[in-house]
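Below: one structure, written as structure tokens.
With one protein chain withheld, the remaining protein chains of the complex are depicted in position.
In order of appearance the chains are A, B and C, and numbering begins at 1 in each one.
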Amino acid sequence: MAKEEEKRKIRYAMLVDLRRCVGCQSCSVACKSENEVPLSKFRTWVKIIEKGRYPDVSRQFLPALCNNCENPICNRNCPVHATYIRPDGIVMVNMHRCIGCMYCMASCPYDVRYVNPLRKIVQKCFWCAHRVDAGLLPACVETCLGRALIFGDINDPNSEISQVLATNAVVRLKPELGTDPHVFYIAADADAMDPTKGIDIDKIRFMEPY
Amino acid sequence: MDVGSQVTVLYNSPHQIPLGLLIAQYFYLTGLSAGSFVISVVAILGRKVEYKPLGKIGAILAPLCLILAPMNLLSDMAQPLRFWHLMTYLPGYINFKSPITYGVILLTAYPISATIYAYFVLTGNMKWSKVFAIIGIPLAISVHGYTGFILALGKGRALWNTALMPTLFIVSAMVSGIAMMILIAIVRNMFFMKDKTVEEREKDRQLILGLGKFLGGAIIADLFLLFNDILVLLTSSKEAWETAHLLLWGKFAFEFIGVELFFGSIIPLFLVFYPKTAKTFKWLSIASVLVMIGIYAMRFTVVVGGQSVPLH
Amino acid sequence: MKITRRGLLKIGAISTSAITIGRGFNLFANAMELLPGGKEVSRTTGKFLKPIPSTCLNCYARCGNFGFVAYGGLIKIGPNPEHPNSRGRMCAKGQAGVNLLYDPDRVMHPLKRVGPRGEGKWKRITWEEAYITVVQKLRQLKAAGKEDEFVFQSDRDITTQDICRRFCYAYGTPNALVNHSPGGWNKRIAQMLTWGADFEIPDVANTEYILIFGSNPFEAHYMRTSFVQRIVEARGLRTEARLVKPKARLIVFDPRLTQTSGRADEWHPIKPGTDGAVALAMASVIMNEGLYDREFIGRWCNYPADKLARYLKKFTPEWAQKISGVPASDIKRIAKEFAATNPATTVSTGGVTKHQNSVYTERCVALLNAVTGNVDVKGGYCLPRSYEFAEPDPIPPVPQRRSELAHPVDFPLASYEVPQRVIPMIKEGRAKVSFYMTYQYNPAYSHPEGHEISRMLKDEDLIPFHVVIDSVYSETAALADMILPAATYTERLELESPPAFDMIPFVSLRQPFINPLGESVAITDLLIELAHRIGGGMERYFNFDTKGYLEHRITHIDGLKKAGGLSYLKENGLWYDKDAQPSFRTYEKKGFDTPSKKFEIYSERMAKYGFNPLPTYEPIQQHLTMKEDELFLITYQWSVHTHDRTANCMWLSEIVHENQVFINAETARLRGIEDGDMVEVISKAGSIKTKARVVQGIHPNVVAIGDSCGHWEYGRIAQAKAFESDVTTTKLLWWTEKGVTPNPIISIISDPIGGGEGWMDTKVRIKKI
Partner (left out) sequence: MDGYKGEDKEDMMESTENTARARAYEILAGFFSNEPTREMFDFLNEAISCSIEDTIEGIEVDFATMFIVPGNGLQPFESLYNRAPDEEPSLWGKATKDVAGFYRAYGVHIDESTGILPDHISVELGFMGHLIEREDNNAQRRFLEEHLLKWIPEFCDRVYSKANTDFYKGVSKLTKEFILSEYEAIKGEAR
């Protein structure tokens, strides 16, 4: 019994407090720097929109990153188990296993995966698992200017993320798909969360997959 | 321009389309293979002796297409040399929940069975060809049906995530398979039956014209499914509506409305049922060609169009 | 009770957390959580990397950073959590310092021009040859007694300006033009005139009301990273036990919807250059309704309250509404809120200081803080706290020769050079230059009428010899005769003492993460070497190496000396007095650093030169002759770029690489412009072509163009060209637009008092092409 309690399951999650986000993109660049993300690809970035009519206009931000879902479709659909889920909930891609079929990318409802054009494997945000294992926070969380990003163990009632989650209304992206995403947003703007708002869907430029 | 909400996206990361033309082509080729195999089996198992030659054509085409199809898959993979990762059938190494895994199993089993089937059909061993026909039918249907599953399990994409997708794929496979059979049969009739008697050639001709009716029926079934699909897209979620918009009057309107529906379905339908055109090889072959192009456009719109609605 | 160490460990091994009381009592709120900052772990080996504490210089905020070095290279730049200002956070620019260091287009060797100037043909030379050429020229000048024909100019590089000035004075030229950049100086002059410090530190962390005039701290502020995190904190937007604090209101006056105004409580689109009128009207409301701080005005201002109220009477909110377009009712309401909320503070940067009437405007804004008694109080408008560094003896005397460039007669109060006028003044023949040396200075791109400046720089009669010291092949370097490769900030040893936001001054050290790449040399080493080679008595002022120089500079700081001086800094990156407590109302000790020792609402010095001694609003000349179809052009800085030094950082340029012209939807509709159309922006000085970005969030009479992109030299990333290189993934560069720069169509117009450029005073017409 003692052992069990000691091994209380950790479930990491990310919380984005958009009241504190300033849209500075330092998370985007921190991630590029930390994980050697090549040009043209992003693991995390901040979507910035402007909404309203002059003079009642506001800017809204939405940092996007892998949701490290509890029931990820990418994991379900990966034919070779290259995508796997760590016990602490982080969804990982095994670089030696990945065959680059890109089916996980097509499956991901958040479009946060990409093929690394240099290494030709699929990569994505994994909450800097190498840093987390060393007891550090993910690079984006560390550098966030407004401390809008909170990362931690939601199974630990004393963690900051648990406390903030307990006292604030949060939303998630596309929870209706049953993926159980683990990136929570406080005060996210509905229009920023809507991928089809504010763009001409017929004129979007798409990138080559790699 | 809608007045209620004024939203301008000032910054977003680039969108991407992971599955491209090669995948569409792969789906197309498996469709052709499955379609021709099913027709061939119907001909072989059927009681009418005159259908037998068609059986032979189908039996050759089915494995042929299926050899070409995985080439597309391999060249689409970012790590083609790791294809063997898919074949280490050990639990923990491959994921039996993934439709691609079904695909790998099917893509191994089906060409083998289709080749053996073709061998027996060509050597005239009816008993064994029937056995392999029966083995091959579920495989052929699955090999194309699974491609529908691949898409249907992409939950985030409104165009794909529907239970209709496998059925739609199988029916459209039939359509394209029949069309290809007709074309080959016409070529055979016109150029390779010079040594046959006039009656024999006429019998063959009637057979081909009869296939045209089959084609018409399959097209109707296909259109019916498409109609259902579009109707649901138009009336369900916002993403679905955006997808319908793309197909009906947006970016893919030409491919979908023009090529797939009008040239690929309506005109061939007219050609195979209108008495004057239904009776000539010329019009029938035109109809078949149009159908094949139409189905190709369909694969393209489904695969690429389905991913053209941004997800972030 | 008998337990041994072994026994205790045994208990530890088997006990559960229920027994361990240390946990139950929950002392460490965060103890079991992951830790931010200061560390970096290798992705491949899982080992911690070696951190080198240093100080950033990708903008002037000078945050604390750590360079993580492995395999002889810099892997990553991360934030330093112990830095009192930046507190473990780092903006996009700071992290992209790696790009700056490993820029594939960096100038790595001394280069000498071959063929005509500006043709782009260069020959690699040795440092020896470079030194000999430079020394020979300087010696010749000196021998001819024309030391003042040597002009040294740099963009305002706070860090190195002292040694650059020392070099010039030791050589004998007064032309050490190292004090300004063309933006932002007006504000400093206004502040000097008003309260004797050259800028303010709004204590936003503790304030309850933030009134912003033309500033965008969320994207660009001279102390951005430190500043913005405190604004967010003051807004107290997280409901958790540890953050029970009243929410500070954020009010922004800005013609453009920025990241700041877009997230503020109120955004008031204002006509550019009219902030002074609004601030005056507010002061008027506060004074005339008796909401002012009697004590502060009475004791610490040099103008009596009743007289001030009388003077301000004519600046009514209605008057301000007519000028600025901000409703009088809003002005009145905000004025009352501002006066009623204590503490409160104003923030004013670019939008205030980049106009011709900036000095007046800035004084109006400062006045608001004075009348509400928010000067140097906790949560108010505070004096900067930093350490002054000493100059080692012997100190070279300031050359007595009068120089028009260093002290232009047209700007008597500007006390230093007016940088954007330097090259035009040479052209006008007001000064003769035989040797022009620039350091990290790119007027051809970053100055108004840039193309004109380029032409002058190209003229060999005007500037016979031009040496550029820089790490990038800038537009100006392309027009030079010799380029000397400079070390970037990640390879230099320097001292910093940026103003402290926690009000306890500190010293931080910038130290090299790696040895300078190629043949680059740090500017201090270069100048010391040059001084010794030139000789003639000059070398005695440079009787040190860089390290020795820095040691000299901090000897007067006792606490630091006790802690270990430079070696302490090398180990820790920064030092501050850990026992010090923040103190406020520091002026109570010695008064303000002004002639009257008071907060000068009335400036004698301004009166002396015929300017209005009281805060006032002066309309901008160009605005008076505005035609129906003309619009104001304003420029701004992107959140991921500096004005002109980051375009070749690929991570930054990937996010922003295009300067579209932002235009109000209604204005665009009237001109038949749709989003994405190519348009031509035409001013008196010229025209540029760019894409239109039709948005709601901008004043209808204003168009805005960012000022970080559109380089025509500088490197291939800045010019959106993909290429193979061994250091980076540059072959994947995917964007094709490099943007435009608005600088060439902005005329050189200066504030007559401050001398700073009126960047935002250009009238333009815009048409679809």
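Structure notes:
As a convention for this text, a contact is a pair of C-beta atoms (placed from the backbone, for glycine too) under 8 Å apart; a residue touches a chain by one contact, two chains touch by 3 or more.
Here the structure is a predicted model, which is why all the values come from computation and not from measurement.
Contact with the undisplayed chain is limited, among C:Lys562, C:Lys578 or C:Lys627, to C:Lys578. For chain C, the residues touching the chain absent from view are 1-5, 7-13, 15, 18-32, 35-38, 43-46, 81-82, 241-242, 578-579.
Definition applied: only the chains that are shown with their structure count from here on.
Looking at A-B and B-C, the interface holding more C-beta pairs in contact is that of A-B.
Overall, the chain located most centrally, as judged by its C-alpha mean against the mean of all protein C-alpha atoms, is A.
A separation of 33 Å divides the Cα centre of chain A from that of chain C.
Distance between chain A and chain B, defined via averaged C-alpha coordinates, is recorded as 37 Å. Annotation for chain B: residues 6, 8, 10-11, 14 touch two or more other chains. Within chain C, the positions touching two or more other chains are listed as 655, 665, 695-696, 734. Interface residues of chain C facing chain A in the complex, by the touch rule stated above, are 14-18, 26, 29-30, 32-37, 39-43, 46, 48, 76-79, 88-92, 94-96, 98, 218-219, 225, 228-229, 232-233, 235, 237-241, 257-260, 262-263, 267-269, 639-640, 650-652, 654-655, 664-666, 695-698, 700, 729-730, 732-734. By the touch criterion given at the top, residues 25, 40, 42, 45-53, 57, 59, 64, 73, 76-82, 97-103, 105-112, 114-115, 120-122, 174, 177-179, 191, 194-199, 201-202, 204-210 of chain A touch chain B in their complex.
By the touch criterion stated above, chain A contacts chain C in their complex at residues 2, 5-6, 17, 19-20, 22-26, 28-30, 32-35, 38-40, 48, 50, 52-55, 57-60, 117-118, 130-137, 139, 141-148, 151-153, 156, 158-160, 163-164, 167-168, 207.
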